[in-house]
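The complex is shown incomplete by one protein chain, all other protein chains being positioned as in the whole.
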Amino acid sequence: MSGESWQSFLTFGFFIVLTFVCGAYCLLVTRNMIRAIIGLELLIKAVTLLIIVVGHVTGRVALTQALVITIIVIEVVVTVIAGGIALRVFRHNNSLYIGDLNKLKG
Amino acid sequence: MTIPHISIDTILLFTMVAAALWTVMGRSLLKATIGLAITSAIISILMFRLNSPLAAVFELSVCTGLITVVFVSTISLTKPLTHKEIVELSKERHKRFGYLPIIIIVTAIVLTLIKIRNNVAVAPGADITADVRQVMWNIRHLDMFGQILIIIAGALGVVILFEERKRDEW
Amino acid sequence: MPSLLILVPLIGLVALNLPNKDIMRKLAFWFALGLFITQILLAIQHHPVFWNYQLEKMDSFFRVNFSVDHLSFIMLLCIGIVSTASLLVARHTIHDEKERFKLINLLIIASIGMSGTVMTSDIFSMYIFLEITAIASFILIAFEKNIYALEGAFKYLMLSATATIMILTSIAILILAAGSTSFSDISQAVRSPGNNIVVVAIGLFLCGLMIKGGVVPFHAWVPDAYSAAPASVSVLLAGIVTKVAGIYTLIRTITAIFGLDGATRSALLMLGAISILVGAFAALGQKNMKRMLAYSSISQIGYIIIGFGTGTFLGIAGAVFHLFNHSMFKALLFVNASAVESRLGTMDMDKMGGLSAKMPVTGATSVIGMLSAAGIPPLSGFWSKLMIIVALWRSGDHAYSIIAILAGVVTLAYLLIMQRKAFFGKDNESVSEAGLGIKTASVMLAGVLVGIGISFPFIFNRFLAPLREIIHR
Partner (left out) sequence: MILPMVLGILVFALRRARPAADLCAVIATAANLAVSILLFKGNAVFSRAWIGLGFEFSLRLYNLSAFIILAMAAFGFLLTLYSVVFMRGKSGACLFHALVLISLALANGAVLANNLILMLFFWEALGITLWGMIAVGGRHSFRTATKAFIILGICDLCLMAGIAVCGHLAGTLTISKITITTGGLGGLAFIFMAIGAISKAGSMPFHTWIPDAATDAPLPFMAIFPGALEKLLGIYLLTRISLDMFTLSPDSWASFAMMSVGAITLVGAVLMALVQKDYKRLLSYHAISQVGYMILGIGTLLPVGIIGGLFHMINNALYKSCLFLTGGSVEKQTGTTDLEKLGGLGRMMPVTFICFIITAASISGVPPFNGFFSKELIYDGALERGKIFYFAAIFGSFLTAASFLKLGHAAFLGKPQKEDVKEAPVAMLVPMIIIAGLCILFGLWNSLPITEIFRPILGPGLEGHNFAGWPANKNLVLVTILVLIAAVANHLWGFKRTGSGLKAVDHIHYAPGLRTVYEKTEKGKLDPYNLGMKLADVFAGAAASCDKAIDWIYNNFTPSAAGVITGSIVKLHDGNYRTYMLWSIAATAIIISFLLK
């Protein structure tokens, strides 16, 4: 791989890792279900960007675009279902507090 | 890693991380959603710059548009917090999320120290200049079937999860 | 023509959801049953005409690199049997026809997802099919919409999404290294040593799969999801979903792509041993029948991983065979659990007792399932455990083989506890035998266990010996 594209990959990778850290921290620390889902979204976005970058530096833009489109579709469905579950939980508990979600344990 | 060069890309990326940070640390859920939308928009600009216009359009329309709508509607369906609660929560939140910027800075420093050798050799591919639609329809049409299935599953999920039952269960 | 296994259910699924729903609702069960049984038959026969023939038209349109080998056959068989069992249970546990229709739809989607996973030879397609299965599973777990179901589904969703992100990151790096997503291309690119970023990718990929498969310490969602899901869904989940989504994919990707080098090998052995022990001991302390079975699942998955970790033919064949057996007996035990649940309305084992007198079929089959799980000869579970232990011993991992043997005692202990609390002991009045469908399912699975146990040499030669090819590729 040429040094230039490797350099650009590293630049993007640097920031993508930072975004990963943001999302993971959000997932681990938050106490609100919706915010947890938002954290998940951030992670997925970082991954999509990573795939596009990889496509760019390897010259396989068409392939990665196709993949990313599929990923986005899947991501939307997952998000909708997660949102639906959150909504249902809210109906039951009247809160989105994650601490309430530990009835199954042991 | 070496310290990245300053360019439009770098600025955009920096804004992206800032937006992500704001998303996570934002006080209310609505602000977080807006932050997510901004992050998403920046990512789609980056995709344009990386010669991936179709993915960028998709990202812009679906993620910035559709998902934001989903979140906003979910949030509006759940009970809004009172002002007092928000104030109390935000105090606590500062404690919990205050560490995030520090962690990010530390990660950044660690990353600049790591050296990754460039010994990834990519075999020259045939589809470098191929068109996206061609790739999607000719090579990756299995993915299209997958998408159809996932959308059906999602539709069923929406029907099941959002449907109100007559008798209220515990 | 293997693509028909994806295409026909898909078309059927669309047709079922067309207007004029009343007829379709009645038809759905039989359609699904037909599909699953066809799949079983095709997988047993593995007739070359079906599997190798390329339809002229389809060839150009459906140029998917499905590659079906003997490992896929075993998994397809497994998927067919467990889906059938799950379908039969669903017929008798969900009484609202509308609800059942939706559940059957999702069952079909999940089984398409799984069939696709085991047939594909493209890493991204594998991801998509995994995701299809996973999404169908989220909805299925949350199906009853009570708070436990939602909690279980949410935990599964969160951990599964984490796994997804790991897998996608890994795929991105693999594309960087190989420029393609097919197994063969990646396998060529990956095997040059000294490439740290690729090693990271491999690690991420394997860990993602282990989350989906429920290997300790990635396992914690498993008991919650299994115990919260409705009866038929827990049969499907425990029986096959995690096995295909986590373990099959692990075996496939390692044998076809990453290769089993020393570090991976010792990591697998270690994780397998931890899984065996943690799962078995945690199962010992459970009061809820389904949770106990779920932890038992984790422990059995440990056996599969540890057997696979040996890297020898005997170990891998034992692992695959145990995977199959485990699907069967765990599905059987969950079918019986659902029979009990449908009659008693509880899974708390302290409230059960004396059920084998009132539910003779359930009691007898669960004894068979239990003995098979504990590895008692001549049931099928014995053979696979034996193969794994012998393989461990031969490959020089004596300590692991001793762990595997000793954990067998714990396995027997918790299963005996379950058996005694639920099926023996004091009488429980006013309980009747479970419905016909559930009985059929449990008798079918018990028959498989006994039959395979007795005809083991035949099974070995016919189904397991050809697995040599996946190692020496």
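A, B and C label the chains in the order they appear, each numbered from 1.
Note that in this section a contact is a pair of C-beta atoms (placed from the backbone, for glycine too) under 8 Å apart; a residue touches a chain by one contact, two chains touch by 3 or more.
These numbers were taken from a predicted model, which means no experiment stands behind them.
Peer 1: Any idea which chains on screen the missing one touches?
Peer 2: So, taking every chain into account, the missing one touches A, C.
Peer 1: Just one of C:376, C:443 or C:471 touches the chain that is missing; which is it?
Peer 2: C:376
Peer 1: Of the residues listed, C:40, C:126 or C:158, which one is in contact with the missing chain?
Peer 2: C:158
Peer 1: Among C:79, C:112, C:207 or C:304, which one is in touch with the chain left out?
Peer 2: Residue touching the chain left out of view: C:207.
Peer 1: Under the stated touch rule, tell me which residues of subunit C contact the chain that is not displayed.
Peer 2: Looking at subunit C, the ones touching the missing chain are residues 154-155, 158-159, 162-163, 166, 196, 199-200, 202-204, 206-207, 211, 217-218, 220-221, 223-224, 263-264, 267, 278, 281-282, 284-286, 314, 371, 376-378, 382, 387, 390, 393, 402, 405-406, 409-410, 412-413, 416, 420, 424, 456-457, 460-461, 465.
Peer 1: For the chain that got dropped from the picture, name the residues of subunit A it touches.
Peer 2: 24, 27-29, 98-99, 101-106
Keep in mind that, in the parts below, only the chains that are shown with their structure count from here on.
Peer 1: Of the chain pairs B-C and A-B, which one is connected by the greater count of C-beta contacts?
Peer 2: Counting C-beta pairs in contact, A-B comes out ahead.
Peer 1: In angstrom, rounded to a whole number, how far apart do the mean CA points of subunit A and subunit C lie?
Peer 2: 27
Peer 1: So how far apart, in whole Å, are subunit B and subunit C when each is placed at the average of its C-alpha atoms?
Peer 2: Centres of subunit B and subunit C (C-alpha means) sit 31 Å apart.
Peer 1: Could you say which residues in subunit C touch two or more other chains, in rising order?
Peer 2: 124, 128, 131, 135, 138-139, 142, 145-147, 176, 179-180
Peer 1: Name the residues of subunit A that each touch 2 or more other chains.
Peer 2: 55, 58, 60, 63-64, 67, 70, 74, 77, 81, 85-86, 88, 92, in rising order.
Peer 1: What residues of subunit B sit close enough to touch subunit C in their complex?
Peer 2: Touch residues, subunit B against subunit C: 116-117, 119-120, 122-125, 138-143, 145-150, 152-154, 156-157, 159-161, 165, 169-170.
Peer 1: State the interface residues of subunit B toward subunit A in the complex, per the touch definition above.
Peer 2: That would be residues 1-2, 4-5, 9-10, 13-14, 16-17, 20-21, 23-24, 29, 32-33, 36, 39-40, 43, 46-47, 50-52, 54-55, 58-59, 62-63, 66-67, 70-71, 74-75, 77-79, 96-97, 99-100, 103-104, 107-108, 111-112, 116, 118, 120-122, 124-125, 127-128, 130-132, 134-136, 139-140, 143, 146-147, 150-151, 153-154, 157-158, 161-162, 170 of subunit B.
Peer 1: Mind pulling up the subunit C residues that touch subunit B in the complex?
Peer 2: Against subunit B, subunit C makes touches at 6-7, 10, 13-14, 17, 61-64, 102, 105-106, 109, 112-113, 116, 120, 122, 124-125, 128-129, 131-132, 135-136, 138-139, 142-147, 176-180, 185, 189, 194-198.
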